[in-house]
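A protein chain is absent from this complex, but the other protein chains hold their places.
As written, the chains take the letters A and B, and residue 1 is the first residue of each chain.
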Amino acid sequence: MTSALADHIAGVRLVDNHVHGYWLAAADRRRFENGLNEANIEPLADFDSGFDTQLGFAVRAHCAPLLGLPEHVDPQSYWERRSQLTESQLAAVFLPAAGVSDWLVDTGLPGEIAGLPEMAAASGSAVGEIVRLEQVAEQAAASPGDYADAFRRILFERSKTAVATKTVLAYRGGFDGDLSAPDTRAVAEAAARWRAAGGVRLTDRTLLRFGVHEALRLDKPLQFHVGLGDRDCDLHRTNPMLLLDFLRQSGTTPIVLLHCYPYEREAGYLAQAFNNVYLDVGLSVNHLGARAEAFIGRTLELAPFRKILYSSDAFGPAELHYLGSALWRAGMAAVLAGFVRRGQWSEADAMRVVDLIGRGNAARVYAR
Amino acid sequence: MTSALADHIAGVRLVDNHVHGYWLAAADRRRFENGLNEANIEPLADFDSGFDTQLGFAVRAHCAPLLGLPEHVDPQSYWERRSQLTESQLAAVFLPAAGVSDWLVDTGLPGEIAGLPEMAAASGSAVGEIVRLEQVAEQAAASPGDYADAFRRILFERSKTAVATKTVLAYRGGFDGDLSAPDTRAVAEAAARWRAAGGVRLTDRTLLRFGVHEALRLDKPLQFHVGLGDRDCDLHRTNPMLLLDFLRQSGTTPIVLLHCYPYEREAGYLAQAFNNVYLDVGLSVNHLGARAEAFIGRTLELAPFRKILYSSDAFGPAELHYLGSALWRAGMAAVLAGFVRRGQWSEADAMRVVDLIGRGNAARVYAR
Partner (left out) sequence: MTSALADHIAGVRLVDNHVHGYWLAAADRRRFENGLNEANIEPLADFDSGFDTQLGFAVRAHCAPLLGLPEHVDPQSYWERRSQLTESQLAAVFLPAAGVSDWLVDTGLPGEIAGLPEMAAASGSAVGEIVRLEQVAEQAAASPGDYADAFRRILFERSKTAVATKTVLAYRGGFDGDLSAPDTRAVAEAAARWRAAGGVRLTDRTLLRFGVHEALRLDKPLQFHVGLGDRDCDLHRTNPMLLLDFLRQSGTTPIVLLHCYPYEREAGYLAQAFNNVYLDVGLSVNHLGARAEAFIGRTLELAPFRKILYSSDAFGPAELHYLGSALWRAGMAAVLAGFVRRGQWSEADAMRVVDLIGRGNAARVYAR
């Protein structure tokens, strides 16, 4: 690779447009290894190891040196070294090393994880909040009075300081079926049923649709979990093509399709088809490790270059907050150097696209 | 790459088995940039540019030198130089440079675009017509007397001098559902309803099915738009696997699956599964630019080498008529050189496959 492009990619300060907090409480090895598996919701089988995955190999390749260990160090040594540090100490190592200027944090996950202040302190970077709509729904269900009014009030209040909203509709029935805005009476009836049932873990389709359409009315980007996730989600019901009718009526609110694997080519098509649709590479880049390069190549097909965003979607081990950045930089460097080497792109264009995807597009979309 | 293979690929005279006319009227910059976006049917957003896509980069890389500009010239300079020429002058530059001996032109698109005589004159090459079935249907609806009779008569007349037929069923409801031949009474009833409604933009399923089955009865190849297109088409309803039942009853008429992205692997499977099914790479190759190589690689998986065809599917800017050829040649050269370098293919075989895909298969199928 030409060194100017490599240097440029190494130096760009990223906006991580979708991330979660790192763990605050110490993990045992089993929890750590499970943290390297995205899809499985059970403890890993005895014969298995979270280290024997692309992500596990990537941790040993890229994270070990930051802990003073050789690249590709054996899992046991990695675990022992990691265990000498607290999760907060690990965060203080890995977050600053990511070269991220802004972390946009989805705060809707439960558990003992870092919030905005910890993320800012550990990294020395700016933070912004992403409000999860299904959490707003639970808050509205727990509020007195009309559900729709409560939802709108809470969403409005929380979004004053937030940079975006997010929906996990993918996990709550998927994208197929009617996603139009429900009418007032249907919302009231569904809310009454849900409140009567306890108001936990929203799966009611009417209320999910209501939330998404309320979010469209805010002047903030709306993020959709798409594709890769754990097995509670029916992966094939999260093909973003199933959002087509919804996108046709979504107006000008930016819609960010997150993760997208294995539908990144479909997501790229949608990013070309709609002025307000964006494609993100988070989660996938981490879990694909050495194959992140192939994934990044596929995201650079139909999606216009002003419509692609960087994120890590890191959650839990602080390694992931760094690794997303390391793998994205390595993958972009390999893919773009190939374009340049074959005369398809100029080096100057390659650098400009790195700037757009790494931070420029996100700065524009999220007004950072 | 070995130079013998590279030279061979550079020299092969192509049959472009699916293309449209170039623009006749001058385009403003907005129209030109929109012409570089396939999927979006709205004007590009103010923050966006058609130049910041794989296709836009490819135009600057490959077309600029033909206008006397350096490779990768900046968009503004490209636009200014392009604006100094009429669209017909541009066609006279780009069409001959494509190295195409035969343009098979789908004449079913409206607008001020080149017809067969202009295409022949600008390129100095042979031309053939592809008759769009949905246009024949509109002509039949506007004719007196029985619809089915009129359709058959017009199709027969037009196909005398045409080389193939084409359907855009993909845009008129997609491939899922019954695609068997409708009975006479159902056709008559549907035609009466459609004529009563004005006979424009055919979406009636019965009449669409009727047209396709009439085309099967001609002794000419039948082309299907598959996959990539604009967002009026439900991309996921154009997965060619949904044609499976239809293909099982399609007999021996050659069926050409056009474009195919992101379903090129499924299309390749069908090309292996049915003696009469073919795979085409048009449109996709242009819009994927530097990634056309990856796409071409995927088309060389299950599809037998005697069942793959070249096309550009160019429409509008004359650059696209050239670029399809340039990107196909570059992509084939890179992919096949890789096969040869790793000892998987001989160089002689690689050259022979280039000849088959570039022209031999089309010459056989379309009797050129």
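FYI, a contact is a pair of C-beta atoms (placed from the backbone, for glycine too) under 8 Å apart; a residue touches a chain by one contact, two chains touch by 3 or more.
All values reported here derive from a predicted model rather than from experimental measurement.
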| item | value |
| --- | --- |
| Listed residues A:D7, A:D28 or A:D52, member touching the removed chain | A:D52 |
| Per the touch definition above, residue among A:H8, A:K166 or A:H287 touching the missing chain | A:H287 |
| Hidden partner chain, touching residue among B:D7, B:D28, B:D149 or B:E301 | B:E301 |
| Residue touching the undisplayed chain, where the options are A:H72, A:R341 or A:R364 | A:H72 |
| Absent chain, residues of subunit B that touch it | 239, 241-242, 244, 248, 265-266, 269-270, 272-276, 297-298, 300-302, 304-307, 339, 342-346, 348-349, 353, 356, 364 |
| In subunit A, positions touching the absent partner | 37-42, 44-45, 47-49, 52-54, 57-58, 61, 71-72, 228, 230-231, 234-236, 261-262, 287-291, 293-295, 330, 334 |
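One rule holds for everything that comes next: only the chains that are shown with their structure count from here on.
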| item | value |
| --- | --- |
| Whole-Å gap between the CA centroids of subunit A and subunit B | 37 |
